[in-house]
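Missing here is one protein chain; the remaining ones are kept as they sit in the complex.
Naming follows writing order (A, B and C), and every chain is counted from residue 1.
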Amino acid sequence: MDYQGILNIIEKQLEYTKTKGNVANYIPELAKVNPNHLGMFLKCTNGDEFYFGDYQVNFSIQSISKVYTLALAKEIIGDDLWKRVGVEPSGNPFNSLTQLESENGIPRNPFINAGSIVIADCLLSTLENPKADLLRFVRKIADDNQIEYDNKVAFSEKKHGYRNVALINYMKSLDNIDNDPEDVLDFYYDQCSLSMNCKQLAKSFILFANEGKLLNNQDRVFNTQSVKRINAIMQTCGFYDEAGEFSYRVGLPGKSGVGGGIVALHPKHYSVAVWSPPLNKKGNSELGMKALEELTSLTGLSIF
Amino acid sequence: MDYQGILNIIEKQLEYTKTKGNVANYIPELAKVNPNHLGMFLKCTNGDEFYFGDYQVNFSIQSISKVYTLALAKEIIGDDLWKRVGVEPSGNPFNSLTQLESENGIPRNPFINAGSIVIADCLLSTLENPKADLLRFVRKIADDNQIEYDNKVAFSEKKHGYRNVALINYMKSLDNIDNDPEDVLDFYYDQCSLSMNCKQLAKSFILFANEGKLLNNQDRVFNTQSVKRINAIMQTCGFYDEAGEFSYRVGLPGKSGVGGGIVALHPKHYSVAVWSPPLNKKGNSELGMKALEELTSLTGLSIF
Amino acid sequence: MDYQGILNIIEKQLEYTKTKGNVANYIPELAKVNPNHLGMFLKCTNGDEFYFGDYQVNFSIQSISKVYTLALAKEIIGDDLWKRVGVEPSGNPFNSLTQLESENGIPRNPFINAGSIVIADCLLSTLENPKADLLRFVRKIADDNQIEYDNKVAFSEKKHGYRNVALINYMKSLDNIDNDPEDVLDFYYDQCSLSMNCKQLAKSFILFANEGKLLNNQDRVFNTQSVKRINAIMQTCGFYDEAGEFSYRVGLPGKSGVGGGIVALHPKHYSVAVWSPPLNKKGNSELGMKALEELTSLTGLSIF
Partner (left out) sequence: MDYQGILNIIEKQLEYTKTKGNVANYIPELAKVNPNHLGMFLKCTNGDEFYFGDYQVNFSIQSISKVYTLALAKEIIGDDLWKRVGVEPSGNPFNSLTQLESENGIPRNPFINAGSIVIADCLLSTLENPKADLLRFVRKIADDNQIEYDNKVAFSEKKHGYRNVALINYMKSLDNIDNDPEDVLDFYYDQCSLSMNCKQLAKSFILFANEGKLLNNQDRVFNTQSVKRINAIMQTCGFYDEAGEFSYRVGLPGKSGVGGGIVALHPKHYSVAVWSPPLNKKGNSELGMKALEELTSLTGLSIF
């Protein structure tokens, strides 16, 4: 498969595509980003790498981090995790309170904000140094010690995160949060503030395309079963209330973030990260969606 | 009208009525109350007073305080108040987040928690010393300087008030709260913690039966129009999602609190307060509802 | 009280009021009505009558008929009626399916469409000749044998009534409809098609201001208790999701219809009907609401 040729085509197409989306502006720190950034990085399970554009420019991965914390929590807690969070697509915006009320404080899946906050609460209860441990884990699976949190972003998000305060306190009132809400949110904002580039993201997600094993030494990080299930959740829940649309148009498991990044993977074949800050109405990168749709169209390959 | 004779009949009937309700237990401080308390006090616009039982025993008035703050805020702010809170019955439990989400952070009426929190925010922005000013106002209209806040109750409520933290932060995220959420809630918990007895309650509410004038000196506190409108809101929204039931069975404007108190009034005739701690499923005093139903049945008089 | 003087003032004010509302257009037959009609008729319990404008022009009373059928059904069935329909305000538009689904097919009150359809089902099961019996009843309480159904309106409504077919079949699936859905709707459309004028409406509703007795001979039609309770339901549920607004601004029990009519009453004092076809966004006559607000402002009298 001539992946580099395909990426070149995608790059050209996107250059001529006008986007009507706007950069995320609910956090001042995110609103500052240059909307013209565009980068893509594809990593194959055989080690090959293909890329274009700003694939080495860091951005705020935001909700993409929810996959890391879910994978960690699933590994530590096992299936008991599902007593506190579901695996069903939500059919509601990512920060909806309505679903939470109608289902007694059990978030519908680990990728809506409420669900990922529950996961953060789990990690806070089980990890010794949650913030340091998470960073070490991400650095390890990305094979890159340069990765850091962006404290400015975390601080900015905390300062404006009234909706998340609402979500966590509501769940606390229904006994689905163990720790102090403020501590949990602090960790949650740290996690979302991880600053990475397309290359680091694709490298870290190759694990999920490689049955749970690191690529460099084939060390197993997660068991095959766990990885399949996390991929399944990415497939059905990875794009807020646009999960069906992404599944329909792209046909790969993946996860987006409001920083404009999207990461996706084709089990046994590759992982891929793309970044373009302007978002569509559902909060997903408009050009990122298009790039991945082109990728599976041009390769003629998807999981379906 | 032989009100005392009627109150005697009600007292006897209630003594033989077994209640299946439980005392409010969501705040430890409220759960300690003796469920067997029962008292009633009726104050006529001509000054006459009728009563039985524990009408001089203090209890936590809780949501009944929402009438005081609404009346104050309406007086200060006027009809602009209705830009931030509606006057429609809610059709949802008093602490629902769903309604708030579907209506963009505008609480449906000033008697659900979210609505009263908005009112508290208004008072915090306009009163010089909100806590002291409110107490002075209540003491004045009740003509009783013994009335105090119960700091233990306020503290207990604050400690367990995760749901209210959720509500206020959600509204803050939608720009319907001006002040710091914690400051607003502190004042809100103070307001709810007012410790009063049936006599003080009935005396303070006679104002709403007397077209806005104090009874002792006929000094005008609120204009006639305002009082009618607050009475109308009590009628349609005073009993959470049981407002229709109360209107149907009792036929008077009124307001209940989870401390087991209910206050109601017959414009131009009387105000009445009743207290019995066990609550029905909707959060209203079971025997209190019954007492007031008997009152309008036996007098043959209601606003309808 | 100089009611005629007050009505004259109202008439003048309304003439200078531009309305932004539109005539109901969901049924072609209703859309044909001249939007400039305006009439008002007030009937006192002492027999006095006051009026202006088109008070003798017939129009389609539509949902106002729900009060007649409710009163009849309550008389026949008694409190068992409340097993099949509630008395709580709905907080949703008049034809919402959502409320019905969340409450298992029990309509929230007898004045939303679903509730009135249940009432029609009850009458169909208990009256010998429902259509004829209802007409006879309305003629009797209005003391006017000219009142008729408008078959054209009924037919037009039936032809476009997909939403009502949805409501009744949904309730049928949940066992809250006994008769054949089509038969029930036929009766329901007949009831709504009653063609009356302000005078006839006010005369028929004086019953509810006169404790259940006819005015001409003081014959009792309903017992006092029943009348009070129907008045209470009008107060809390008579104006769809604008019931609170009407209660707040007008302060009288009443019922509106999409034909542009509103009827209201002041217990022991008067009943009043007003008609102006253009509707506000909530489906209530815009000028009708204004007229009644002026009435209680200028008289200084309401139930509150």
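Throughout what follows, a residue touches a chain if its C-beta (ideal position, glycine included) is under 8 Å from a C-beta of that chain, and two chains touch if they have at least 3 such contacts.
Just so it is clear, the model here is predicted, and its values are computed rather than measured.
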{"item": "Interface partners of the hidden chain - shown chains only, full complex considered", "value": "A, C"}
{"item": "Omitted-chain contact residue, chosen from A:19, A:45, A:65 or A:109", "value": "A:109"}
{"item": "Absent-chain contact - pick from C:82, C:155 or C:170", "value": "C:170"}
{"item": "Of A:19, A:231 or A:271, the residue in touch with the unshown chain", "value": "A:231"}
{"item": "Absent-chain interface as seen on chain A, which is shown", "value": "86-92, 99, 108-109, 224-225, 227-229, 231-233, 235-237, 241-245, 247-249, 251, 253, 267, 297, 300, 302-304"}
{"item": "Footprint left on chain C by the chain that the document does not show", "value": "96-98, 100-102, 162-163, 165-170, 172-173, 181"}
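Quick note on the criterion: only the chains that are shown with their structure count from here on.
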{"item": "Chain pair bearing the highest count of C-beta contacts", "value": "B-C"}
{"item": "Chain at maximum distance from chain C, centres defined as averaged CA atoms", "value": "A"}
{"item": "Distance from the mean Cα position of chain B to that of chain A, given in whole angstrom", "value": "47"}
{"item": "Where chain B touches two or more other chains at once, by residue number", "value": "none"}
